[in-house]
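Written out below as structure tokens is the structure these notes cover.
Left out: one protein chain. Kept in place: all the others.
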Amino acid sequence: MTRIPLRYNLRSLTVRLSGTLLSVVSIGLSVGVLVLVLSLARGFELSLVDTGSPENLVVLRRGATSEGESGMQREEFRALRALPGIAVGADGAPLASAELYAAMNLDKAGGGSANFPLRGVMLASFAIRDSARIVEGRRFTPGTREVVVGRALLGRIAGCRLGSALELQGQPWPVVGVIDSGGGAYDSEIWCDVEIFMQELDRPVYGLASARADTTRPDGAERLIATLEADPRLQVKVQREPDYFAKQAGLLGDTLRFVAYVIAGVMAVGAAFGTSVTLLASLARRTHEVGTLLAIGFRPLGVLVGFLIEAVTLGLAGGVLGVLIALPVNGIATGTMNWGTFTEQAFAFRVTGDVVAAAITFSTLVGVISGLVPAWKASRLPPAAALRR
Amino acid sequence: MTPWRLFFAHLRNAWLRVLLTSAGVALAVFLLTMLRTVITTLDGAVQAAGANRVVVSSAVSLFVFLPRKIEPELRSFPGVREVCDWTWFGGVYIDEKNMFARFATQPRELRAVFGDRAAGRQDILMPTEQWDAFEADRAGCIVGEDIALKYGWKPGDVIDLIGNLFPGDWHFNVRGIYRPGSGQMDGSTMFFHWDYLDENSGRRGSVSTFTLELDPGTDIAELSRAVDARFESSDHRTRTLTEAAFNQMFVSMWGNLPLLLSMIGGAVLFAAFMIALNTLLLHGQERRLEVGVLRALGFPGHTIAALFLAEGVVVCGAGGFAGVLGSHLLFNVAGVPELDRFFPTFAVLPETQVLALGISLGIGVVSGVLPAWVALRTPVLDALARR
Partner (left out) sequence: MLIRAREVVKSYTRGGESLRVLDRLDLDVAEGEWVALMGPSGSGKTTLLNLLGGLDVPDAGSIRVADDEIVGRSAADLAAWRSRHVGFVFQLYNLLPVLTAAQNVELPLLLTPLSRRERRAHVAAALDVVGLADRDDHLPTQLSGGQQQRVAIARAIVTDPSFLLADEPTGDLDARSAQEILALLGALRAQFGKAIVMVTHDPHAAECADRLVHLEKGAIATREALVE
């Protein structure tokens, strides 16, 4: 077994404390940036994924990438509703609902305005998209301008609270209920009657349809998807509800994650360079010590691993520092553009376990990269030359 | 006289360390220019807006249409010289990933407001014969040079789009390839005939926005109020904004992004400083004896400080230059297609480059000052003593 001069290497980190600290800080900053942006991506994704259930289908116009871009004729929806394989609700009607999803410019509570998503729905949507539960108040009454609002919007939009009213098109839209989808996408939506919404927008067509597959039949959802996509009267693309939201989350989430790794990666390479400088300098000062280790019988491999451990320790210390730097953002609410739907998506930074794990892995990697050249150099020192002054 | 030979000897002697440090600074400067360019790109759209143009959109939502039939009414407002409507088409070109903006518009009006060079309009630069060809072909379209290059389009080609907001399969003939002449336009937008859209989508007669070009000296605020007041009680209430404010609306949709980028930029800056300072402090420690000898020989303090400062400035300056050059080559010369999706006009501005160079030199000075200060504060005898 190759012994590693572990204690020696760890103690050596204090040889030039300023170098050690500066390296740890520079690695820490890159990890901090990584955690910051990853937690942003995570928060955004958490606000969208885990929304809905797999037997629910989102039916969009073929070519539409989001609910906001889709269009569906009235006769198309009638045909869809009559298709077999759709579950039947308590009232005996098929669980299919025409909807219209659009970004609406609303005044924010704190001044200014932003686009918020309005979803015009039929009452069947409450039975289909049942992850959105009414936790306060009641459903809107069809044929009126009543709305129910997502929990996350309370206090964000002017007039957005139970018993008050939103102002849209110069008309009051009374808030009669509050939706809670347990952190899901519907927490940021406003629901109203689809027919009223279409009238207000002067739109002759629905946007999309939602439907629940009859899961008493084997492969109910797959078969319904196939039926819908194959029907020549419908030019539609069908996705399961969670898949749709996951894909929406993926658009920005992946971009953010990509940005996080690019920025933090470039920073980390810089930090790794700085750390290499520290380790090389430390090695230069300890040449005779390393020679002594080799002379008393440590193998070059052990010296190499020892130096790598030294580097990884620096990296890990930087990783811990980085997480600590970025941790205070956890839970801070923010909003950003959801480019899929052009609406403002409310969410919070989430420093979750996987974000921390990614940061620690990342910092370990930075340590290894920093240590490669110094460790290789150390292990290649000839014992005799190393012993010279 | 300063023994500059020492400076070169040290650079040569510690080349690996110097190289690593410069490279570290270079990466940081590269990131800084990139981050700042995101912000300047966002701001640029606001600043590049035409001073005498306003945009009329639905007060309800950008995604709510206005009827095109109100155009004559808009034209009748005093001070309005020309009106051009824009309609967001959406659609998919082959794959959803191929994102570029597609607008239906009136070619003649588009040319008058944005492309008539004779009248001083140069937001869209295109040869006269291509403008003429575009106007003459109802199914014609023009595309920006960036997407033309990316997808290999040339005049005469047919572009097939799948409609989503406007269901159906759509075909357009490329009649012109334009070059953006101001920050208000980017090189990755497609324009086609609104009439063609309207007749193939059930003659709904609706448009997304109207851009009004005003006579110079028109009271913009007054006109905007007048327009919005006119449609206040109709079922298509309008919101009239200056082009700058309209662009700003899109920028503000990014929410806290600029703040977040500034924070990251600060972290990047600080990291670069740590890297440079680390190396310079290290050199200070290693050259304790050298400083002692120089001072014993009678070299004044500023000579020694100059050696450290020069090293900091050169190491960081070289890194800064490499970083700026790298970002210039990548973003301004080569271009990054992934960025075009969000920032079609992504280009590093000269002032960003100057700023980045200045920052890297500043980091060099500051990280040279500290070891110089330490060196000069250490008594000569202590510096000469071997530890």
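As written, the chain order gives the labels A and B, with residue 1 at the start of each chain.
Everything below uses one rule, namely that a contact is a pair of C-beta atoms (placed from the backbone, for glycine too) under 8 Å apart; a residue touches a chain by one contact, two chains touch by 3 or more.
Because the structure is a prediction, the values reported are computed rather than measured.
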| item | value |
| --- | --- |
| Chains shown that the absent chain touches, full complex | B |
| Touching residue (missing chain; options B:A101, B:V293, B:A306 or B:L325) | B:V293 |
| Options B:A119, B:A221, B:V354 or B:V380, residue touching the unrepresented chain | B:V380 |
| Candidates B:G301, B:G326 or B:G362 - the one touching the absent chain | B:G301 |
| Residue of B:L6, B:M99 or B:A112 in touch with the missing chain, whole complex considered | B:L6 |
| For subunit B, residues in touch with the removed chain | 1-3, 5-6, 9-10, 12-13, 289-290, 292-301, 379-381, 384, 386 |
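Here is the rule we go by: only the chains that are shown with their structure count from here on.
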| item | value |
| --- | --- |
| Complex contacts: residues of subunit A adjacent to subunit B | 16, 18-19, 22-23, 25-26, 29-30, 32-33, 36-37, 40, 60-65, 68-71, 102-105, 112, 114-115, 168-170, 200-202, 204, 235, 255, 263, 266-267, 269-271, 273-274, 276-278, 280-281, 334-337, 339, 342, 344 |
| Complex contacts: residues of subunit B adjacent to subunit A | 16-17, 20-21, 23-28, 30-31, 35, 59-65, 90-92, 96, 162-167, 202, 204, 206, 232, 235-237, 239, 252-257, 260, 263-264, 267-268, 270-272, 274-275, 277-279, 281-282, 285-286, 342 |
